[in-house]
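Shown here: the complex without one of its protein chains, the others still in place.
Chain naming follows the written order as A, B and C, and within any one chain the residues start at number 1.
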Amino acid sequence: MANQNVKIVTLVIDGKDVSAQQGQTIMQVAREAGIYIPYMCHVEGLSNIGACRLCLVEVQGQRRLLPACTTEVAEGMVVTTNNERLRKYRQMIVEMMFAERNHVCAVCVSNGHCELQRVAQKLGVTHVRMPYLHPKLPFDASHERFILDHDRCILCTRCVRVCDEIEGAHTWDVRGRGTESRVIIDLDQPWGTSESCTGCGKCVNVCPTGALAEKGRATAEMTKKRQFLPYLTIMREEDWA
Amino acid sequence: MPNTLIIGYGNPLRCDDGVGVRAAERLATRDEEVDASPSPPEGIAVIACHQLTIELAPLVAAVERLILMDACAEGEPGTLHERNLAPAALDIGSLSHHLDPRGLLAAAQILYGRAPAAVLLTVSGGSFDYGEALSPAVAAALPQLLARIRQLARA
Amino acid sequence: MDTRTIVIDPVTRIEGHGKVTLFLDEAGQVADAHFQVTDFRGFEKLTEGRPFYEMPAITARSCGICPVSHLMASAKACDQIMAVRIPDTAVKLRRLMNLAQIVQSHALSFFHLSSPDLLLGMDADPAQRNIFGLMQKYPQLARDGIRLRQFGQSIIEWLGDKRVHPTWVVPGGVSAPLQPAVRDRIAAGLLEAFTIAQRTLDWFKNNLEKYQEEARNFGNFPTLFMGLVTPDGELEHYHGRLRFTDANGRVIADALDPTRYMDYIGEAVEPFSYLKSPYYKPLGYPDGIYRVGPLARLNIIDRCGTPKADQEWAEFRAVDRRAVLSSFYYHYARLIEILYALERILQIVNDPHILDKHVRATAGVNALEGIGISEAPRGTLFHHYQVDENGLIRRVNMIIATGHNNLAMNRSVLQVARRYVRSDRLTEGMLNRVEAVIRAYDPCLSCSTHAFGDMPLEVRLVGPDGAVLDAVRRG
Partner (left out) sequence: MTLEELLQRAAEEREKQAAFRHTIRVCVAAGCLSAGSDKVKAALQAEVEARGLKHTCQVKGVGCLGLCSVGPLIAVDDAYCRNVTPEDAGGIIDRLGDRPAERLYLSAEMPFFARQQKIVLENSGRIDPERIEDYIAADGYQALLYALHEMTPAEVIREVTESGLRGRGGAGYPTGLKWSTVAKADGGGQKYVICNADEGDPGAFMDRSVLESDPHRVIEGMAIAGYAVGANRGFIYVRAEYPLAIQRLRAAIRQAERAGLLGNEIGGTTFDFSIAVRLGAGAFVCGEETALMASIEGKRGQPRPRPPYPAESGLYGKPTLINNVETFANIAPIIRKGGAWFAAIGTEKSKGTKVFALAGDVQNTGLVEVPMGLTLRDVVFDIGGGIPNGGRFKAVQTGGPSGGCVPEQYLDMPVDYESLTKLGSIMGSGGMIVMADTACMVDVARYFMEFCMTESCGKCVPCRVGTAQMYGLLTRITKGLATAEDLQLLEDLCDMVRNTSLCGLGQSAPNPVSSTLRYFRDEYLAHIAGRTCPAGKCEMVADPEKEVA
């Protein structure tokens, strides 16, 4: 390991005393302690952006809720990962994700393997209180092997990050503001015409929903493989000198 | 052989019409991380389907107790109704491909010699439009419905 | 709706409520009859701009009664867009599911919807003349029906993941090979199914005499018949070519390429119905009226192609050597088709290659248009998709069985009404028969939102001045 002198801190998560290495995030430590914190934009192996707000937790002495994925642990920290208030917020956030685009689980390629569906299930989201925004969105099937279905996109930007940070192509980005935001390829061109895309498929595999999928997969047939990510990350972090 | 059969029926692509199906799906699956309630214990079977059809009759006849869950169009959305059902050979129109719950019991009674004690729980729907989502009032009633079913199933 | 909306022909809008309007002339005779079904909307929202390979799942969800039929036609349309020849075993497995669907659908139609009319009599007290009256009087028959239906449903369930909307049928084939255990379970159930099918058929034939009055007046008129046949002229539910025969049993068009259906099927629009009225183009409208479904299929073929069914078919055709014209015989045809389907299922499960693992062809978009056709229990089903170069749906057209039969159903209602309407009031006997004749076609009318109650049939009697003389709501 690169650093022999890792500093250890102790903290309390949900009433449980836990120890952690300094520099770890609340998310990492909670997971090690077997405490589930929901998330959507986070994925192990990529940078954290704290955008989906599902992993917000209460930290004693902090006025604001903090994202567990970007907040580093500190000595004596007292963290609450789940209570009435947090559940309520998380449910509403998931509802908003559903209401923003056109999610039709029943016919979706990721039905049954979808992280959004799974989180909704875990959080007990059985309905969406808010009106659906029903945007008219294009479907990009111009790539030979993959499809981009904006109807199922939740703008977690995992694709953007994996392409930039792991593949190094930076084919993906985001354009527009607010609900007009959309993931784009190169300068917002059809995927099939992209010259920067290496066709590696990492974006497809990190996508939590059916927004990015392999072409031709029928309903419920799209499963994502993500094992490559921690592997690549570890290999790159390893100090070979 | 289970002694209790729970059937939730309706069209989950027509919003509140699917409340029975959603409830059945919830009862049939268990997520330990969020839901402390147990999956159906021994002796309880759960079926989710579009409509009550005649081939359910032999299954119904084989159990001690039948619990049905459905949506209804009448009433303030989200209201839970419960009533005990007795077999009744009610004709519901012979162009239709499905059965009335009491008819299902009657079919079990007539064809297989017995009909279980049965209770029908319905939730008044608010929206029967195209869509997968339950309307707020109905969704709010779902936990209540599930709690009642679990209570009934335990009794 | 904005301009991007794909307009799905109202032909697809078949789920809803049925309505019959009878028009009286000055003399108090029935001059015309309209059978119409109400609007069905929202479907297009799910399909526009979506990739073609989602269509099987989407269209299967458009109908809770016959999802398998839509799956077949849709998957075949998709195969065409991919321009693939799907593996032989996949074809057999798709056939297997389609046959199972025919068994269960016909079982429901015959045993539980129509047999009360047949067994208890058209004029019996409606309190008795229903499924429960049937159960009381003929419990074995009712149980037989349940067993057959269960058998068909179970096969579909075992093959697909879910019973209501199997997603196992996919563009290019099926998503998973057949498991040996499933094959064995199907084989194990066949014996009982054969027994039931044969028993019921024998019983029906023995009682045919009693129904001569009905047979004469139930949609008994000359029309063309249409359906798929094999290259050898045998009964076919999955592939094949289209054949038209006329009322004299003569083949008037054969080996038509189903994908060119627009060349020989026209679609007339009647203001009173959302259903388009298809007709055989060369004969024009309305002379090109034709029927589809079990009766049509048995009328157009040269033989069934399986031993038991062929034997029954020979007897059936003896009813009228030219063509069996009365829609009453749809019931008869259904029973023969059940037998045929069971024979074919037996052949398939005994096929040495049926457990083959190669069941799916993969490909991208290789054609911008795909037309899938299959024989649904109720008749020929067309799915016609146009896609852009990336395979996104631009236009969808579907013609369903109830659509093909629309003209015939109208005429059948008219015929029954003329025979039984004798005043400016709707009588029980007349209403029973109107219902029964519609039932013979087993149209897909069940309301997709079942919470609103059951498929009501509204019958209205309209005088020459347009005044509604009487109206009855049944159901």
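As a working rule, a contact is a pair of C-beta atoms (placed from the backbone, for glycine too) under 8 Å apart; a residue touches a chain by one contact, two chains touch by 3 or more.
All of these numbers come straight from a predicted model, not from anything done at the bench.
Residue A:A99 is the one among A:V12, A:A33, A:V78 or A:A99 that touches the chain not shown.
Remark: the omitted chain is touched by one listed residue; of A:Q22, A:Q60 or A:T179 this is A:T179.
For chain A, the residues touching the chain absent from view are 49-53, 56, 64-67, 70-71, 88-89, 92-93, 96-97, 99-100, 129-131, 133, 154-155, 173-174, 176-181.
Everything that follows uses one rule, which is that only the chains that are shown with their structure count from here on.
Simply put, of A-B and A-C, more C-beta pairs touch at A-C. Separation between the centroids of chain B and chain C, computed from CA atoms only, is 29 Å. Chain A and chain B, compared by their mean Cα positions, are separated by 36 Å.
Each chain gets one centre point, the mean of its Cα atoms, and the points for chain A and chain C are 47 Å apart. Counting partner chains per residue, chain B has residues 13 touching two or more of them. Counting partners per residue, chain A has 104, 106 as the residues that reach two or more other chains.
Touching chain A in their complex are the following residues of chain B: 12-13, 22, 26, 31, 33-35, 131-136, 138-139, 142.
Chain C contributes residues 2, 4, 46, 49-51, 53-54, 56-58, 61, 161, 165, 167, 170-172, 175, 362-365, 390-392 to its touches with chain A in the complex. Partner chain C is touched in their complex by these residues of chain A: 104, 106-107, 109, 136, 138-142, 144, 147, 149, 192, 215-221.
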